[in-house]
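As you look at this complex, bear in mind that one protein chain is not there, while each of the others sits in place.
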Amino acid sequence: MSEQRTALTGTALTGLVDTFERSAVFELEHPRYVGAPIYPAHWPGFVYTLHRHHEAVGAGVRTSASGTITMQEHSGTHIDALCHQAVEMQMFGGVAVTPEVQTPRGFTQLGAETIAPIFRRGILLDVPAATGVKTLGPGYLVTADDLALAERTQGVVVGEGDCVLIRTGTGSSYSDPESYLAGAGVGPDAARWLAARKPYLCGADNVAFDVPEFNDPELGALPCHVVLIYEAGIYIVENLQLEDLAASGNHEFLFVCLPLKLEGVTGSPVRPVALVLP
Amino acid sequence: MSEQRTALTGTALTGLVDTFERSAVFELEHPRYVGAPIYPAHWPGFVYTLHRHHEAVGAGVRTSASGTITMQEHSGTHIDALCHQAVEMQMFGGVAVTPEVQTPRGFTQLGAETIAPIFRRGILLDVPAATGVKTLGPGYLVTADDLALAERTQGVVVGEGDCVLIRTGTGSSYSDPESYLAGAGVGPDAARWLAARKPYLCGADNVAFDVPEFNDPELGALPCHVVLIYEAGIYIVENLQLEDLAASGNHEFLFVCLPLKLEGVTGSPVRPVALVLP
Amino acid sequence: MSEQRTALTGTALTGLVDTFERSAVFELEHPRYVGAPIYPAHWPGFVYTLHRHHEAVGAGVRTSASGTITMQEHSGTHIDALCHQAVEMQMFGGVAVTPEVQTPRGFTQLGAETIAPIFRRGILLDVPAATGVKTLGPGYLVTADDLALAERTQGVVVGEGDCVLIRTGTGSSYSDPESYLAGAGVGPDAARWLAARKPYLCGADNVAFDVPEFNDPELGALPCHVVLIYEAGIYIVENLQLEDLAASGNHEFLFVCLPLKLEGVTGSPVRPVALVLP
Partner (left out) sequence: MSEQRTALTGTALTGLVDTFERSAVFELEHPRYVGAPIYPAHWPGFVYTLHRHHEAVGAGVRTSASGTITMQEHSGTHIDALCHQAVEMQMFGGVAVTPEVQTPRGFTQLGAETIAPIFRRGILLDVPAATGVKTLGPGYLVTADDLALAERTQGVVVGEGDCVLIRTGTGSSYSDPESYLAGAGVGPDAARWLAARKPYLCGADNVAFDVPEFNDPELGALPCHVVLIYEAGIYIVENLQLEDLAASGNHEFLFVCLPLKLEGVTGSPVRPVALVLP
């Protein structure tokens, strides 16, 4: 590496770091704590206990504190890996679920470690804002028409490779698990509308992107999971915190998300952020 | 929000997304798997078991797979929260460790959730490259002189607010836990040298940044933890994977790291990345 | 060992095994399952996930299934070890809680592994039966008078070394956690009455032996724990299932309980049984 290249890199880098410093950073992750809302299949969700405590052990002595996390990978704000879903023992891309692929310690293909770091254009489709309500009602299924209306009224167009975040308003009740778990979600025709635009990732501010109780006559339970993950290989992010971003009125941003390289795991907790440029 | 502003944002954003697409992204996280190296105090480290399996349950039927993660927060590539360290029952900034602050479920101050998303200038100080060896020897303590030499020969200058990554070469033996755990680390005078430059974060490619067995006559065990975390409030990242970045010859980059908002937890697993601009 | 002795042992043993076969065995443990009642400090209690599944892997092939238990030691029917309680950093027998005794991995003294196998006379004091109600009301504190009345009307006398099981009737609502956790318990004067008789162990059919919300003016929260464990070194068993035994009308029996040798742990799950001789 030449000195000259370092210098050039430095100049561009300084500009970029400066851009970030002047950007607004919106956090899209809910805090993780014992008692946060959790879909029953993933109970108890996030648990933390501190076992190495700071304690008075002598003059000037340093102590370390640390603990144990027990966590279902689909608790809190998280991304689904493609191995999370299968239809008739086949996953996205025709990967067969054999005992070599599905093991007691996780999957040897399509696990969370295969998700690349994400730096992409993000689009917020704020459905309650588009339809003129505060939040969508319990169990409401967002439709393709809802998304098209949001796109139109919010001045954005979903394009290939984008990360599309759909706000239902459910996230505003995250601190009330019962209400949160009964909230709105995305319906199957909206998933078809999304898949046709070939986004990289879709996210929503509810527990399962889908409405957990909804059963599609054709696709069964969690139909958006079939359409997006299984058929199209599009990642889904759940339990997004979209209230701050929506309140800012920004619908287009840099979406950054760095899933952990959890080998063979069916998803990863994430702290996605939206950067709105100055 | 006006349509015009959206349009402007869109143009700048397109340029930025384009910049990222043309950047080289270096991954700085080791994969997480059962049996990865773990410091004894944090044993067993990362454990994952899959309990919801895909299984043949009927024609056309979708299935979900998911599992249970049990993890010490200081396993794998992770960032230390400021509550991780105390001296005589006091943490960074003079926060006293009282029963209100230190609870069985974690800390009410200085936990991982207080770490902001990190988009900053990153600097790689490659000590073995500077000193002309392949990797530093077992238990070697990186000195201030080593860092100054690396800075000088690698054409970079550590500045306030930077994220400084120190390569010892130990990370090349991550797949061999015994060898990895016995590797080199950073010594206390190097920590003083770093703290004087006021970086935002320091990281290294070994198990504890410090050499775990080393006892400083004055500061005791893990002296860099005292100097950086306790005295200066500078974050430490451990178990970095710096081999790919070092091999590329880049020493200056955009460092991005998004610790999970783990309430009261003494650290967070992370997937940091280095972006080298085109 | 002589042949003769074996023969003699054999004869007596045959008689004893025969006695057991003709005895009525009453189970005193509630089943352990996800969602069982749990005191908030010990949430989430018992969790089990199966990760090694039986699956069709070939003609005639054997498979093993197994899983992961995550459990607070004070969940379900369990015995408290003496290290579970301290007053001003001192445990039973004046053992000081120093960093050598209390470690992040448990206690080096008074842990569950120090509890001997228990084969002793058991006494059931059925308070609702004695007082003519079906079950004691929410938050009711069993008194010394209640115990004396039960002793008198049920034809038993608590003696030194006995295992005394106190029925409040709360256990009948174990399948309804909210109701169960709000149930009756034992009050401090009853604990004094018990301690004076020097039993080996006391148990009750509620979540904490004490009423968790009760604060004694002198002893504070969980006063029976102070009186029995801390002052007297008498073990406490919680979450007993006493309904079947009580329904049988037996108040005196062989009490058998084999706590696990969990080194340094503050309690152990147990399956105590009451054997009523023929």
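To keep things simple, chains are lettered A, B and C as they appear, and every chain counts its residues starting from 1.
Throughout what follows, a contact is a pair of C-beta atoms (placed from the backbone, for glycine too) under 8 Å apart; a residue touches a chain by one contact, two chains touch by 3 or more.
It should be emphasised that the depicted structure is a prediction, and the values quoted were computed from it without experimental measurement.
*Asks:* Which of B:Pro104, B:Gly139 or B:Gly159 touches the chain that is not shown?
*Replies:* B:Pro104
*Asks:* In the complete complex, which positions of chain C touch the hidden chain?
*Replies:* 1, 3, 6-7, 9-10, 12-14, 16-17, 19-20, 25, 27, 29-34, 41-42, 48-50, 52-56, 59-74, 83-89, 91, 97, 102-107, 113, 116-117, 119-121, 155-156, 219-222, 225-226, 230, 249-254, 256-267, 269-273, 275-277
*Asks:* Mind listing the chain B residues that contact the chain we can't see here?
*Replies:* 34-35, 43-44, 47, 51-53, 55, 57, 70, 99, 104-105
*Asks:* What residue numbers in chain A mark contact with the hidden partner chain?
*Replies:* For chain A, the residues touching the absent chain are 41, 49-51, 53, 55, 67-68, 70, 104.
The rule is short, and it goes like this: only the chains that are shown with their structure count from here on.
*Asks:* Taking all residue numbers used at the chain A/chain B interface, answer same if over half belong to both copies and different if under half do.
*Replies:* Same, since most residue numbers here occur in both copies.
*Asks:* Which one of the chains is farthest from chain A, going by Cα centres?
*Replies:* That would be chain C.
*Asks:* Quick check: how many Å separate the C-alpha centres of chain B and chain C?
*Replies:* Centre-to-centre distance between chain B and chain C: 46 Å.
*Asks:* Could you grab the centroid distance between chain A and chain B? Build each centroid from C-alpha atoms only and quote it in angstrom.
*Replies:* 22
*Asks:* Listing for chain C: what residues touch at least two other chains?
*Replies:* 51, 53, 55, 70, 104
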